[in-house]
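Notes to accompany the following structure.
Only a portion of the chains appears, each positioned as in the full assembly.
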Amino acid sequence: MGEVALSNGQSHSLNGYRKSCWYEEEIEDNLRWCFALNSILHTGASQYQDIALLDTKPFGKALVIDGKLQSAETDEFIYHECLVHPPVLHHPNPKNVFIMGGGEGSTARELLRHNTIDQVIMCDIDEEVVDFCKSYLVANGEAFCDPRLKVIINDARAELEAGEERYDVIVGDLADPIDGGPCYKLYTKSFYEFTVKPRLKEGGIFVTQAGPAGIFSHTEVFSSIYNTLKQVFKYVVAYSAHIPSYADIWGWVMASDFPLELNAEEIDMRMRERIKGENRYLDGKTFSSASTLSKVVRNSLDNETHVYTEEAARFIHGHGKHA
Amino acid sequence: MGEVALSNGQSHSLNGYRKSCWYEEEIEDNLRWCFALNSILHTGASQYQDIALLDTKPFGKALVIDGKLQSAETDEFIYHECLVHPPVLHHPNPKNVFIMGGGEGSTARELLRHNTIDQVIMCDIDEEVVDFCKSYLVANGEAFCDPRLKVIINDARAELEAGEERYDVIVGDLADPIDGGPCYKLYTKSFYEFTVKPRLKEGGIFVTQAGPAGIFSHTEVFSSIYNTLKQVFKYVVAYSAHIPSYADIWGWVMASDFPLELNAEEIDMRMRERIKGENRYLDGKTFSSASTLSKVVRNSLDNETHVYTEEAARFIHGHGKHA
């Protein structure tokens, strides 16, 4: 309603109404980001997390977990294309992929667009989030029905430690390391070294979302995740992209014991060969720009000394359910 | 944060979530009143107005029309008891009542609690509001089904001018006089004199909601409505009550050509005799207090010279759909 400015001035009251309901997120203690709301589609709580699906005016449907925006309809493609395609494209022939987390389904959706991939394991601890997203995020409906996808409800660490299968790509699509949140132990050096790496096939690539990567925010966890992965893998590439609904630049880090070197043309060529449909955000030049970090961030990453361990964790703003 | 640290830690994240969605109303240009939201139950737009039903944390379900809170579940009883019972109780034997507006149904509900009343006409211009409230405001469901109630969809002025029936009580349950809103012409001297008064039986009483009546806000329209009614009726009584969800004192004015004199005990006695169930807000002492205005307000009303006409209207903050 009220998207049209009528000639008789009706827009005034519609404007009035348009602005009366708001979603408000604390990006930091002193910084708020507020979206006008069309509606609150669903709310719920699982054993682990509070879940809400909001219909926001600026960014469409938005999945909010524990009061933090996870994913917004209009720009989640940036996050998920960046998380999935760089590592998968850098792999010469990726067949099977393990997703830690990813209950929303969008990571699986992007993976399943690759014609080389014949198995995707999505391992999320929170069945209710998975069911919630399956029900409400129609964009991922096809992915959830794809026979190549296997959903496991379990702690990703436990699942990786218990199993024996090895993967071409392992994807960390976990919540940010938040104090008390369920995920911070899955960003540590020992986890990468003793749990993740042994489950990669030779030539395998690990990628993880790596938190805010803005000129000020990249020191929260991005630089530390980068440095931690450098302790475990020979080749590590950090890259970033602006996600409007997050009000910040976001970061990802991919890592392997094999070189991660493709130029823009090679990336474009592999995209054409392997990916069904066209990417909305990522192409070769975009990745080239995304992986050329700005001076401050590049220097921070080069000079970071912090290594993520359970004893020396870093957290970003917010509190998880068990804080 | 974490005042009550529950053993399972839920307080943190619930707190976080509890505060993420808000309804925000501009009481004045420089003053906002914000309710945390559980959900946005329904939104819609009629030919005349934008309508929304919100589920708010502090005040329960709230009906919002054109971006202004009309009625909140937890405290609408204050408004509706004050609008209905004083005039009806002051009448010796009220049989039939005409409601101008009142589409929400709560005014009818309070009227129908009176055992002397055998006919209530509710005349609201906006069929969609009536239908909306009939569907969603369960508290008024019984009233909407009462055979004594007759709902007419029409402009109240046109209806009163076209008809010939006379009433014991006429109730003005209209939106505030807002610039461009549908209602400001129903607060004028000529309307009261030539449309309302001729349709009252001998001994009949008119009552109207009369806008904010706070120590600063009563000069917006309350004093003027009072003074306007004084030009038309011999006896005029203004009274007020605090309505928490409005963040202000609210005012009503009743008027008649017969004396409006009942003491607290007489009011209590008539309540017991005539009203089904017990009032939550109003009793004799409460009305006595409510009709004893504070010094500033009393003086303003006594000294008000403004008379409401179509040419010299006063408006409260906000814009109607046709502004």
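By letter and in written order, the chains are A and B; residue numbering begins at 1 in each of them.
The definition used in the following text is that a contact is a pair of C-beta atoms (placed from the backbone, for glycine too) under 8 Å apart; a residue touches a chain by one contact, two chains touch by 3 or more.
From a predicted model like this one, the values you see are computed outputs, not experimental measurements.
Q: Full complex copy number, with 2 in place?
A: Number of identical chains in the whole complex: 4.
Everything that follows uses one rule, which is that only the chains that are shown with their structure count from here on.
Q: In the complex, go through chain A and note every residue touching chain B.
A: 1-2, 8-10, 12-14, 16-17, 19-25, 37-40, 43, 45, 49-50, 52, 54, 64, 66-67, 180, 318-323
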